[in-house]
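Mind looking over this structure? Questions follow.
With one protein chain held back, the other chains of the complex are shown just where they sit.
We call the chains A, B and C, going by the order they appear; numbering starts again at 1 in every chain.
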Amino acid sequence: MPSHDTSARDLAPEELAALRADFPILTRTVRNGNPLVYLDSGATSHKPVAVLDAERDFYTRLNSAVHRGAHQLSEEGTEAYEDARARIGRFVGAPAQEIVFTKNATESLNLAAYAFSNAPLGSRLRLGPGDEVLITEMEHHANLVPWQELCRRTGATLRWVPVTDEGRLDLDALPALLTERTKVFAFTHASNVLGTVNPVRRLADAGHAVGATVVLDACQSVPHLPVDVADLGVDLLAFSGHKMLGPMGIGVLWGRSGLLEEMPAFLTGGSMIETVRMEGSTYAAPPQRFEAGVPVAAQAVGLAAAVDYLERIGMDRVTAHEHALTERLLAGLAERSWVRVVGPTDLEDRGGTVAFVVEGVHAHDVGQVLDDSGVAVRVGHHCAWPLHRRFGIAATTRATLAVYTTPDEIDTMLTALDRVPEVFGLAS
Amino acid sequence: MPSHDTSARDLAPEELAALRADFPILTRTVRNGNPLVYLDSGATSHKPVAVLDAERDFYTRLNSAVHRGAHQLSEEGTEAYEDARARIGRFVGAPAQEIVFTKNATESLNLAAYAFSNAPLGSRLRLGPGDEVLITEMEHHANLVPWQELCRRTGATLRWVPVTDEGRLDLDALPALLTERTKVFAFTHASNVLGTVNPVRRLADAGHAVGATVVLDACQSVPHLPVDVADLGVDLLAFSGHKMLGPMGIGVLWGRSGLLEEMPAFLTGGSMIETVRMEGSTYAAPPQRFEAGVPVAAQAVGLAAAVDYLERIGMDRVTAHEHALTERLLAGLAERSWVRVVGPTDLEDRGGTVAFVVEGVHAHDVGQVLDDSGVAVRVGHHCAWPLHRRFGIAATTRATLAVYTTPDEIDTMLTALDRVPEVFGLAS
Amino acid sequence: MDLYQELILEHSKRPRRAGLREPFDAEVHHVNPTCGDEVTLRIRLAGDVVEDVSYDSLGCSISIASASILAEQVTGRPLTEALRTTESMRAMLTSKGADPGDEDIVGDGVALAGVAKYPARVKCALLGWMAFTDALNQAGAEIPKESHV
Partner (left out) sequence: MDLYQELILEHSKRPRRAGLREPFDAEVHHVNPTCGDEVTLRIRLAGDVVEDVSYDSLGCSISIASASILAEQVTGRPLTEALRTTESMRAMLTSKGADPGDEDIVGDGVALAGVAKYPARVKCALLGWMAFTDALNQAGAEIPKESHV
């Protein structure tokens, strides 16, 4: 993880206990009456009561079609919605008008990708044959398939930065790949499999040097690291609410105002128009241009409550906490010779996502044994199939941490993991 | 409204009172301490506690990335999500696998429209110059702008069925407009301004007779009428959860399986793939093909609870209740010579959406006076600007009813309306 | 209803200086996408002075009254004064009710102070003023940097 976090204090046991009381699901028991040990926050995080209450409060006090009414409910609802936008913007260092609400990061990234085919012929943004889109081999399908589809629609060519055996981007390969033909350079901030945190600023600068638009998938960073869009130097940035203690059904696309301004509409309909005639329509300025339909105001308010919650803890401390847990987990796995971590095993530029294989046992079976002890991890390719193929494996077992994860949970998982060689009769 | 509803019993006062207790927001006061009289359910409906509880229950017991995990939480979450799909499907007479979850009707309609430009060249679905898309002059922008954009992308031509002075589709004009060039015929089931309920079956059959794909905007029918996709005879049908007592952030696209099967992917990313390689990907069968990203499971479960709620009342009775209220409202408006209803003034094939103008007073001002008495209506063009232009007006005042609306609320609105001539000094 | 002061109803019924006149240096057309209200506005400058503001306004009483007040307040005034008035109106209207408006600067505009408490109507009251600023820009008038209009 970035070095500026190391000074922040880890969460004290009492603090952590108090915080966990805000997440009712953590008291649930699962298989065989075991307490739930949830190590799948990278797929979706749990939500504190404050977030659930904020949504419910919207529905029971302000429920209305925001930006579409002049009555008091709609006025108050609109204010709550726009206030949420401003707070979420501040959280990533962006002015409100650069925050576009979508349904999830996947929609955000598709919105970005479609811009390069919906832009009128002759526009700077419009791609065509000869143009290239550069991604990386470690992308989540959400930052991979939309670019394949863009290339299919436009005749542009997709290229990718390879990944090293250590699970880092192969930066030596970059100069040959990033050329004046590269119109879009899209990559992830933190890998949802390897845990690798990429050198965003350096990559963004390299992208800009050749005139590319730089798109960042920040799904696995915004929930875990302090993120400031100005520092990162990218042009577009996507994340999901549900992975950062917020509700399902809301995502964000941040964009530099100049760029958003240039981007064509994607989903069209109500609330995103300027004028509509049967013969043709004109569209509103961003962010409204990209928010067709009755806005997801309850979810926006819920996400703003999540952001408040994280800010009250302090993102530096969230990072420090997860850093300590990651260290504990990697150390525990290192002690088990039959486990191989896929991704960096050092803590440098690395987040709390740890994928591994147990030699000779399929990830599904590993996960099942853990589940039997109440430990919820994810198994499979984690929507990063090409990355798994790169490492010659079909599936990994992945533990992902969040602010509410405890050291004891890491230990429980490690102990549960020791049943794997037993059950499958490996010499351990 | 359709004649088959007339036998159903209206809601008795005690029933209505009991039902209203399920909607906490209805006890709210607004301007000047007036009780809220919410006549803007056409924009978004309120949500009963059962819906809020269902969502919260998901978050506090089953929260997980459904279809993405093998642990118990994800298994139970997935079951809840797929069970919701089945219940929502049953509500409109469709098998689960024909129900696609989107974020709202706007996304559903865009998904439909993009299919006709994303389909590969040579496919039956792919539009090009010479092809036509037929819509109507009474469409909501959500069923209008996406088709304009489709035509822009493909070179196809947009045509529209005009509206008569009475606010009905001009069916005499249909034969000249619906030809073998028409590849898509998209229209609304119930107008969100006029209240008109269109003869769907007849229009769908006419569309099919020329080989067009028939798309129905059912946003304003599914919440208010019994809807059965088989009876309607259309190919695709879109609606939003938030207008039918459900949460924000979820919509539905229903499609005939054969057609969904043919349709290309729209939003791409995780969960919608079959295989992914850097060189290219293949996609899952519907409905998964159209649900990229971590599914909105909490919202699906909430919407299923809304459907249960409506079914417990019975959609025939919902219709009967709203029918009686519409009659009362239209009668009250007819008594006021300074009010002109825009749309059918008889009750035949008409829902509980009533738009009107007060001669000489702008809708914004009418709405403000109503708001001052606690009556929430919508003012403006209601995302149907061309329709307003057709009637030579910039804006209307619109009251829309729901199952929780009371006769007293209609009376309160009518009384509040009488202040308009006073305030603006009209001779009334 | 404090929103509909006599003065506003007065202006909306008999808008001052309404209609589109020649000659003009710039014409702009602005719409309010939520309600479809529209204003077409022309300005004529004579050196540093706003010689004429003429307009055709389709909208609610607030937007028509506001355009009428605008025309009354800025016509015949030096550009700097007109801009000061515009800035004061904007500040008052977006103050959520905190700024009651300065009658010496905005004249009848103070009657619109109540609009600030109705966020959905602020756009109505601002429509004419935004069109005016836009028209000044298009006419190439020099708008001092400090102005936030």
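Convention: contacts are C-beta pairs under 8 Å (C-beta built on N, C-alpha and C of every residue); 3 or more make two chains touch, one makes a residue touch a chain.
Fair warning: this is a prediction, and the values are worked out from it, not measured in the lab.
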| item | value |
| --- | --- |
| Partner chains on view for the chain not depicted | A, B |
| Residue, one of B:31, B:67 or B:90, that touches the chain absent here | B:67 |
| Contacting the left-out chain in the complete assembly, out of B:78, B:102, B:154 or B:182 | B:78 |
| Residue touching the undisplayed chain, where the options are A:256, A:289 or A:381 | A:381 |
| Of B:53, B:274 or B:418, the residue in touch with the unshown chain | B:274 |
| Contacts of subunit B with the absent chain, listed as residue ranges | 67-71, 74-75, 78-79, 273-275, 284 |
| Missing-chain contacts mapped onto subunit A | 361-365, 368-369, 372, 379-381, 385, 388, 394-395, 423-425 |
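Assume only the chains that are shown with their structure count from here on.
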| item | value |
| --- | --- |
| Chain-level touch network, classified as line, ring, star, complete or other | complete |
| Most distant chain from subunit B by Cα centroid | C |
| Residues of subunit C engaged with two or more neighbouring chains | 34, 118, 121 |
| Multi-chain contact sites of subunit A, meaning residues that touch two or more partners | 68-71, 74, 273, 275 |
